[in-house]
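Every protein chain except one is present and positioned as in the full complex.
Order as written gives the chain letters A and B; numbering starts at 1 within each chain.
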Amino acid sequence: MSEIKKFMFVNRKAPYGTIYALESLEVVLITAAFDQDVSLVFLDDGVFQLKKGQQTKGIEIKNFSPTYRALEGYDVEKLYVMKESMEARGLTEDDLLVPVTVLTGAEMGALMDEQDVVLSF
Amino acid sequence: MATIEVGGKSYETDEEGYLVNLGEWDMDVANYIAKTESIDMTEQHWEVINFLREYFEEYQIAPAVRVLTKAIGKKLGPEKGTSEYLYALYPYGPGKQACKIAGLPKPTGCV
Partner (left out) sequence: MLHIVNKSPLENSSLESCLNVATSGDVLLIEDAVYAATTGNGFEPKLLAAMGKVKVYVLQPDLDARGMGDRLVAGVTSVDYSGFVDLTTTNNTCQSWL
């Protein structure tokens, strides 16, 4: 594992309705231990994972949204959100709980092409 | 599932001895778990425990050792942000032993 590879995690599902978002986050935290180049992208309903103000008491599921703010401490600093996905959901960057880079679909596609490994959730 | 009994109170734990309900944690059970890990709790030990509990409160995870070391260095001073310092306090690993005493789950990715 001496060679650094570019890993991209593609998040396309809303939190809580399915387990994908939480599973992805856990794999990202584990991957971060291996000193690889990690990018997280959020598109389609995946952008909902980063919505501020999640309150899960009423559905009795752990609120894992604060963990996205821990990613910086894990040296995972490349977070990208797709512009069209965000706009289609009535969200702006101010609605998100971490700083992100907003990319258009075309820019997102180009970034995806540069990766060594792409994992979809 | 197992339980720990301390001072007439019982605490539920998993098969490895980690508390199941974080909310049940108190100093009594922390001291008890420390004893089972053969650790004499000093002010320096508590400093790490309190840091871990604050970290969990904020991020909802137990940090990986590398992340903990870096964050401790930032908060408590660079001389404490080293694995030598943390392993001297918790010989079997700050992730494993300190998290258990702090009442947190095992760190994600810690085996």
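By our rule, a contact is a pair of C-beta atoms (placed from the backbone, for glycine too) under 8 Å apart; a residue touches a chain by one contact, two chains touch by 3 or more.
Note that the structure is predicted; figures quoted are calculated from it, not measured.
Engineer: What chains on display are touched by the one that is not shown?
Structural biologist: Visible chains that the missing one touches: A.
Engineer: So which of A:Ile30, A:Leu91 or A:Met112 would be touching the chain we can't see?
Structural biologist: Here the residue in touch with the unshown chain is A:Leu91.
Engineer: For subunit A, which residues lie in contact with the unshown chain of the complex?
Structural biologist: Subunit A touches the missing chain through residues 12-18, 44-45, 48, 51-59, 61, 63, 65, 88-91.
In this text, only the chains that are shown with their structure count from here on.
Engineer: Spell out the part of subunit B that touches subunit A in their complex, as residue ranges.
Structural biologist: 58-61, 63-64, 66-67, 70-71, 108-109
Engineer: Would you pull the subunit A residues touching subunit B in the complex into a rising list?
Structural biologist: 26, 29-30, 32-33, 62-64, 66-67, 69-70, 73-74
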